[in-house]
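Have a look at the structure below before the remarks.
Moving on, here comes chain A:
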Amino acid sequence: MSDWGINVIFQGQNFLRLLEGLGVSMRIAVVSVLISSVCGIFLGLLMTSRYVAVRSLCRSYLEAVRIVPLLVWLFVFYFELTKVLHLQLPAEFVADIVFSIWGTAEMGDLVRGAVTSLPAHQRESGLAVGLTRWQVYRYVILPQAVRRLLPSAINLVTRMIKTTSLVVLIGVVEVLKIGQQIIEVSILKVPTASFWVYAIIFFLYFIICWPISLWAKHLEKRWQ
Partner candidate 1 sequence: MKETEKILLEVHKLKKNYGNKEILHGIDFSVHRGEVVVLLGPSGCGKSTFLRCLNGLEEIQSGSILLDGSIISDGKAEWYAIRQKIGMVFQSYDLFPHMTVIENILLGPLKAQKRKKNEVEKQAAELLERVGLLDRKDDYPAQLSGGQKQRVAIVRALCMNPEIMLFDEVTASLDPEMVREVLDVMKELAQQGMTMLIVTHEMNFARSVADRIVFIDEGCIVEESEPEQFFTAPQTERAQRFLDIFSYEN
Partner candidate 2 sequence: MDQSFIAASIPLYIKAAGLTLNLAFWGVLLSLFVGAVCAVIGYFRIPVLCRIMQVYIELSRNTPLLIQLFFLYYGFAKIGIKFEAYTCAIGGLAFLGGSYMAEALRAGIESVGKIQIESGLSIGLTRWQLMRYIVLPQALAVAVPAIAANVIFLLKETSVVSAIALADLMFVAKDLIGMYYRTSEALLLLVGAYLILLLPLSLFFRYLERRLRNVGLGN
């Protein structure tokens, strides 16, 4: 029975090590999601500014981040930051930076979308019943904007989690890398190791992202 390929996963510390590797990606995801949420809200509000210059500056930032693949930005930052700063940054730290920059841009766009999609008469009818500007914001605009924002923001989170898988390509030792190490060690004894290891990584990602997607879908249904 011991030559069953799937046993590779449960030999020794293998499964634990895979989870640890996943933890590395998830840490990057969590840090960058947190930073992006805060900065993204500011960026989004700036994008609705009255000043054209502010708006177009934010817009350029967003477009610049989006126009080439994220993997390219990972490489550019990983190699060029080192050069510019004259010190070797750990790949994980570079990943934090790049994902935060990207997440902020995407989140900002979502926030802008949520705020500007509210019809003007909402604000006006708030003012018409005698609320102050701040009260209008607090009781009329904000609750509606949040409802529009939250489902797509949650979807962005799953997108960021999925995209963290790329960090292996700049040398971060995360789940995929550890998977490769496990395969290398056991390839002679268990020829099918790579099938099982990649299958388990596939499902690990699925098990993390799926509930989050379902949650987003649930909110979307409830609020629209």
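Everything that follows uses one rule, which is that a contact is a pair of C-beta atoms (placed from the backbone, for glycine too) under 8 Å apart; a residue touches a chain by one contact, two chains touch by 3 or more; residues count from 1.
Selection rule: all candidates are chains of the complex that A comes from, given by their letters.
Predicted model only: the values in this text are computed from it and were never measured.
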| item | value |
| --- | --- |
| Candidate number, among 1 or 2, whose chain touches chain A in this complex | 2 |
| Chain A to candidate 2 touching residues, read off their complex | 67-72, 75-76, 79-80, 83, 158, 162-163, 165-166, 168-169, 176, 191-199, 201-202, 205-206, 209-210, 213 |
